[in-house]
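Inspection log for the structure reproduced underneath, given as structure tokens.
As you look at this complex, bear in mind that one protein chain is not there, while each of the others sits in place.
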Amino acid sequence: MNDIDLTVSIAGVTLKNPIVTASGTVGNGWEISRYYDLSELGAVCVKSITLNPREGNRPPRIAETPSGILNSVGLQNKGLDFFLKNDLNNLRKFDTKIIANISGGTIEENCEIAGRLGNEVDLIELNVSCPNVKQGGIAFGTNPAMVKEITQRVKDKCKVPLIVKLSPNVTDITETAKAARQGGADALSLINTLIGMKIDVNTAKPVLANNIGGLSGPAIRPIAVRMVWQVACCTDLPIIGMGGIISGEDAAEFIIAGATAVAVGSANIVNPAAGLEIKNQLTDYLKRKGIQSVSKLRGTVKIN
Amino acid sequence: MNDIDLTVSIAGVTLKNPIVTASGTVGNGWEISRYYDLSELGAVCVKSITLNPREGNRPPRIAETPSGILNSVGLQNKGLDFFLKNDLNNLRKFDTKIIANISGGTIEENCEIAGRLGNEVDLIELNVSCPNVKQGGIAFGTNPAMVKEITQRVKDKCKVPLIVKLSPNVTDITETAKAARQGGADALSLINTLIGMKIDVNTAKPVLANNIGGLSGPAIRPIAVRMVWQVACCTDLPIIGMGGIISGEDAAEFIIAGATAVAVGSANIVNPAAGLEIKNQLTDYLKRKGIQSVSKLRGTVKIN
Amino acid sequence: MKNICKIIKKTQLCKEVFDFEVEFSHRPLPGQFIHVLCGDGVFLRRPISICDYNEGILRFSFAVRGEGTKRLANHNEGDMLDILGPLGRGFDTGKSGEGTAVVVGGGIGIFPLYFLSKRIKTEAILGFRTKDAVIMEDDFKSVCSAVHIATDDGSYGFHGLVTDVLQGRLEKADVTSVYACGPMPMMKEIKRITEDMGIFCQLSLEQRMGCGIGACSVCVCKSKGEYKKVCQNGPVFNAREVDFDE
Partner (left out) sequence: MKNICKIIKKTQLCKEVFDFEVEFSHRPLPGQFIHVLCGDGVFLRRPISICDYNEGILRFSFAVRGEGTKRLANHNEGDMLDILGPLGRGFDTGKSGEGTAVVVGGGIGIFPLYFLSKRIKTEAILGFRTKDAVIMEDDFKSVCSAVHIATDDGSYGFHGLVTDVLQGRLEKADVTSVYACGPMPMMKEIKRITEDMGIFCQLSLEQRMGCGIGACSVCVCKSKGEYKKVCQNGPVFNAREVDFDE
């Protein structure tokens, strides 16, 4: 596998390969590191961090839908201090980049988290798109003016490059993408989950205690690929593409559409070794196609 | 089955049961009528009609995605005259209601079609949400002000109740729903397809010749159920719910979420007898639950 | 760990309950579970308790409930299954040395208790809907000093709830530990009873799961005022620490 160049660069940070974990699907790395060496990944993106610990939403928090998952975790996490003191040290043991996904309830909270992260991590991903919390989250993420403002103010506090994670629950994702760029984002990641609902017809109750949740998994892949392609067409920022990637060929599809790197989310939930397997499958794909460097694949879509 | 009351009313038009065909998935009824008697259905909604014949997009026009279909038919149809002269007479042979789905490229075109349909059909469904055509279609459907205006002007020409079919490719579907209501819509139908894309990683070419297409099928069901519920919460108009219904329990899920009737789309493409089978399964469900009348099920979702 | 395991035996215990034996090389503890891929068209894994383990052969039993267990039940001897496990924290058997232990199971909750009963001296109280649903009675009889069966409709054994049987059994005052698995109302009642009487009690809880390994935070239950992950901090919890009123 050594003859193929898998390195990619996101805003000046070099990832040894384009495979990243999607926030919220591998915790903070402790658990899946029992299944494979996290040094195999381009980067690990941790579960959304808030300033103070959050207990998250009531269970049930997950439902299966056709080729997808609905979740309503609601940003359960132990807060910034715990992350800095515990998770971070563990992650540093691996030879991989660390992306801190931050999800403050207010602009100020996000600024404070970004400031205190300093350059303890390699990249910061600002989540303006979580559908599972009342304040913050999606309210920011669907309004281009808000996206621009929050990006600007958080960027100001960032010592490392800032990735803005976009919501797919919008009429035109190129609007929020451009707003993030204007606000000074160094990279974009997309897509977060689509808002969905499932009702148990035996009880007439929504399966999720939170009633609605975020839809992820292969079901949403065509929407994600379309949005990555649209955003790649309208901006020169590097993109971390995600949404339903479960194989190396899926990863290739996003890169062909214009993504620089890709994140694996729901696949980890089905198979803890998904990240590693997808990396190997992508390498096989590149070999089969005779492509020497993964960056040569980027944006090669041949529009009809 | 006779002891269960399946009748529902959409804006004063009584359907013998809540099962409707979704526009574009059963042509104009000719073909599936070889598989079962269309009189079994509450209503047949025909393929989108334009004033003049349209040839549609280049093939390939379909791709399979996880639990879904991407299509880019692009409103191929033989035009209003052909519909009035041929399809309509055939449909009249069946004891079912006829919904004419109209999809003019301009407001004027839609007005003319609505006017000329007169009361030859039972209901008119205005498609402001087709993702597969350049002008018209989705451009109308994502802008609340435009939705209100087109609804108003088309309603003015309608001799029969007007259903407005909403696009899911919006930030907030309650905005377009309310706009349609303000414009005078008598009922709403949702959802049309979500815009998606699939790239063949062997050729790097989008599978659809049109590059993008509309995503339908079970994959989108959680999004559709959520939107039907949201719209049912914000308006008193009857709703025809659709998006990934492939069983009687799926139909029940939409009715519990607030739909008065439901439309079956992609399921017809997999199984020409889907409409009939789903009707029978819904009846079985109602029996099992001891619900005497399907209208008692409507909007019974118990929010957590 | 992820394992591709061969099914070496499939039996049907009653109308909707199947029993599989698979080749499995990791030695599990009573109370642990496996997380199983059910087949094409089912996306998430399904958690199933380990019912028994013996020299490389793992046994699990499950009721057909929805799409996942239906697909799983379609497998036959010789087929391969993708299984993650053993997962979770099992029963704490240290506390059960002194007096008599009682396992209390309701419906599909009985399965992890069989594996446990093979390891400690115990009596079993097992509840079922009706006579036709009574399963594994002989299995439990071969490893327990006494087996009490209750059915909801009285068609077999005691007519009533396992908690009624338990309450009666506890009157003898020789029981020092209770291990239970079953529906929520039963577990709640057992927590109340054992707490009132000051008896050590562990409950094996159920919650809808994603990853099964503690990574996705979906499978929580309230324990001492905090959300704990059932797949990682459980599925077995000390009854005292479970907050049911959430």
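As written, the chains take the letters A, B and C, and residue 1 is the first residue of each chain.
The definition used in the following text is that a residue touches a chain if its C-beta (ideal position, glycine included) is under 8 Å from a C-beta of that chain, and two chains touch if they have at least 3 such contacts.
Only a predicted model underlies this, so the values are computations on that prediction, with no experimental measurement involved.
Of the chains displayed, those contacted by the omitted chain across the entire assembly are B, C. Touch with the chain that is not drawn comes from one residue among B:15, B:41 or B:73, which is B:73. Annotation: of C:10, C:26 or C:71, C:71 touches the absent chain (contact as defined above).
Residues of chain B that touch the chain left out of the display are 24-27, 30-32, 34-35, 47, 55-56, 58-64, 67-69, 71, 73, 76, 217-218, 266, 268-273.
One chain of the complex is left out; on chain C, the residues touching it are 39-41, 71.
Following the convention adopted for this analysis, only the chains that are shown with their structure count from here on.
Of all chains shown, A has the CA centroid lying nearest to the centroid of every protein CA atom. One simple way to say how far apart two chains are is to compare their mean CA positions; for chain A and chain C this gives 36 Å. Not a single residue in chain B touches at least two other chains. Shown for chain C are the residues in touch with two or more other chains, of which there are none.
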